[in-house]
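For chain A:
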Amino acid sequence: MSTSTRILNGKVYDPINKVDGEIKDICIKDGKIVESVGDDATRIDAAGMVIMPGGVDIHCHIAGPKVNLARKLQPEDHRHDPHPGTPFTRSGSGGTVPSTFATGYRYATLGYTTAMEAAVTPIGARHTLEELHDTPVIDKGFYVLLGNNIFLQQLLKEGRKEEFKHAIAWWINSTKAFTTKLVNPGGDEPWKGKKNSNVSDIDEKPNSNDISPRQIIEAFIEAVNELGLPHPPHIHCNNLGHSGNYKTTLETMRTAGDRRAHLAHIQFHSYAGELGKNPTSAAREIADYINKHPNISCDVGQVMFGKSTIMTADAPLAYMLRGIAKGKWVNADTECESGCGIVPFSYQEHVYVHALQWAIGLELFLLSEDPWRIILSTDHPNGGSFMNYPKLIKLLMDSSFRKEELSRANQKAVNKTLLPDLEREYTLNEIAIITRAGPAKCLGLNNKGHLGPGADADITIYDDQADKEIMFNAPRYVFKSGTPIISNHEFCQDHDGRLLHVAPAYDETIVDTVRPFFEDYYSIEFDNYAVDDSYLHDHEIIPVRN
Partner candidate 1 sequence: MSETMLLIPGRSNKQGTSLNKGKLKEEYLEVTSTVEMNEDDMQRLQLEDGDRVRLSNSIGEFTASCKKKKSKDLPEGMIFIAYGPSSSRLMESDTGGSGMPISKNIEVEVEKVAA
Partner candidate 2 sequence: MSINLTLHTSPEVPLEAEVLCTDKLIGLTGSEIEKLPVEHGNRQVSVADFFTVKGSPDDSISIEGDLSKVKHLGAAMASGKLTISGNVGSHLGAGMTGGKILVEGDAGDWVAPEMQGGSVEIKGNAGHLVGSAYRGSPIGMSGGEILVHGDAKNEAGHAMRNGIIVIGGKSGDFAGVNMLAGSIFLLGETGIRIGAGMKRGTLVTMSKTSMLPTFSYSCRYQPAYLRMYLIYLQELGFSVSDEQLFGFYHRWCGDAIEMNRGEILAHDF
Partner candidate 3 sequence: MKIKSTHIDDTFAEAFKMWAARIVITAETKQWAMAAATSMTGFATSVIGCKCEAGIEAELVAEDTPDRRPGVSVLLFAMDVNGLGKRLVERVGQCVMTCPTTACYSGLESDETVVVGGQLRYFGDGFQISKKLRDNRLWRIPVMDGEFLVDERFGVQEAVGGGNIIILGKDSKSTLRAANAATKEMRKIEGVILPFPDGVVRSGSKVGSRYKSLMASTNEKFCPTLRGLQDDSLLDEGINCVLEIVIDGLDESSVEQAMKAGIYAAAKPGIRRISAGNYGGNLGQFKINLQDLLDS
C-alpha cells in the first residue's frame, strides 16, 4: 500500500492552524501530515464530511492496577457488552471498564487517537505499561501519582526542595510517566494511618509536624515548572464530592499563582453548600476564576446518567460512596505511594445530587470563555464511560436537545443552577478545540491535535450530520499515524500505538537519597523498582521545555 494519502473535499476543522470549516486537502506521508503528496497517493474523497485531528483524551482511567481491579470486579458489567474480535483484531469486553483491546478499538470508533491514563502508582507503572502495550490503536501515556508519596513528603517537611525536584524527575524517569499527578494530596496518611480519616482543608496538617495539602501542591507546581514538563501537575483537589468544596478548589488554583496547573475533573470540585448537606452549584465562581486566569487549565469530568465505575486514588471518597451505593467496594493501599478505591456506581436523573452534578458540568462548559482550557472529559469511567462523548458533544452543540434532557432531570437540582438559562451552543470548531486542539496544547503535544505539516497523521473523518451524537459516534474514517484503522465505518487494520512519556534530566545522586528510605520501607528491592526500556514498545519521548 502506498504510504501517502490525499484526503480531498472535506470540511476541515483545525483550530491550531486557524482552519475553521474550510474545504481543504489533507496530505499524509509516512505517518505524518505533509504539505503535499504525489499523484500516486491513495485518494479519499471526503466530500460532505468533516475532518478533524484525532481526539485527545486528557484524563481517563484505562490501564493499570486499579483499572484491572475494577475490570475483574464487574463481570456483570462486561457480560451485556461484548466486543467481538476479528481475525485481525482481538476480542474483548465492554462496559464501563473495558478490556484493554476493547478500550483501544472503542476509542478509535469515536475518532480518538490519544488518551492519557490519569493515575498510576509508581510501583504499578510496569503493570500499566504492559496494559498500555495491549491497548491498540491509540497513543497513550500516564500520570504518575506522587502527591501522597511519603518519601517526597519527608523531603518537603525537611525543606529539601532541590532534592524534591530531582526525586520527582527520577520517579518520572523510573516509571516512564508523562507528568505528575496529585490526588487528594496529604489525604492518604490519615486514611491509612488514622482509622480512615481524611484531610478536610487545604491548610490542614494531620499532625503538627506534617505538611499541609497546600504546601504539597505548591511544591509540585514549582518543581514541575522548573523541570519544564510539557504538562503541569495534574491535580485532583482535596474534598472531591463534598458540599462547599469549591472554596478548596479556588484555594488550590490560587496556590498556583500565575504558574501553570491543570485541575482534573473540575465538575466534582465545584460544589457550594454546607458540608454534610445537599450541594448547590458553584460553577459560576469556578468558571469566573478560570476565565480570568490563563495559567489554569482543567478538564470537566462531566457526569453522564447511567452506569459508571468510581475508581480513584482518593480512597476516602470511594469509602464515602460505598455508603451510598451499598454494593461491593474495593480499597487498595499501595505502600508509601497511594491509596485507591473502587465502587460500581450509577447516576440517576431523578436523584438530586446526580442531576446537580450533571448540570454543573454543563454549566462549566457553557460558562467558560476560553475553550482551549476547558477540556472535554467524563473522568472515564468515574462520571461515565468515554463512550458517552458523542452524547456529551450533542448536549453542548444542541441547546434544544439539552433542554429536553434537562426536563427529565431532577428539577429541584437543575433549577438551582444557571443551566436552564444558558443558550450557548458550541460550534464544531469549539468542539474540535475541547476534544483535540485544547488537550493537545495542554499536554504540550506539538504533533497532536492539529493537521498542519509535521503533525502526526491522526485524523478522524465524520459524515457531516445534523445529529451530532450520531455523527461523533461513527467516524467514516480514522487514521492513526497515517494508517487507516477504520474505513467506511469498518475496522480494516490493527495498530499498536505509541507510549508517550517524558524524560526530564535530574541529578543522579538523588538515587542515593531515595535508596535508604526505599530499603527500609518498601517490600521490593530498590534495584528492581525502576522500569526498564523493555516495557516501552513503540514510544516517543516528549521533550521538556527549556
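Just so it is clear, a residue touches a chain if its C-beta (ideal position, glycine included) is under 8 Å from a C-beta of that chain, and two chains touch if they have at least 3 such contacts; residues count from 1.
Selection criteria: all candidates are chains of the complex that A comes from, given by their letters.
These numbers were taken from a predicted model, which means no experiment stands behind them.
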Please state which of the candidates 1, 2 or 3 is in contact with chain A in this complex.
2
Chain A residues within the candidate 2 interface of the complex:
73-77, 79, 327-328
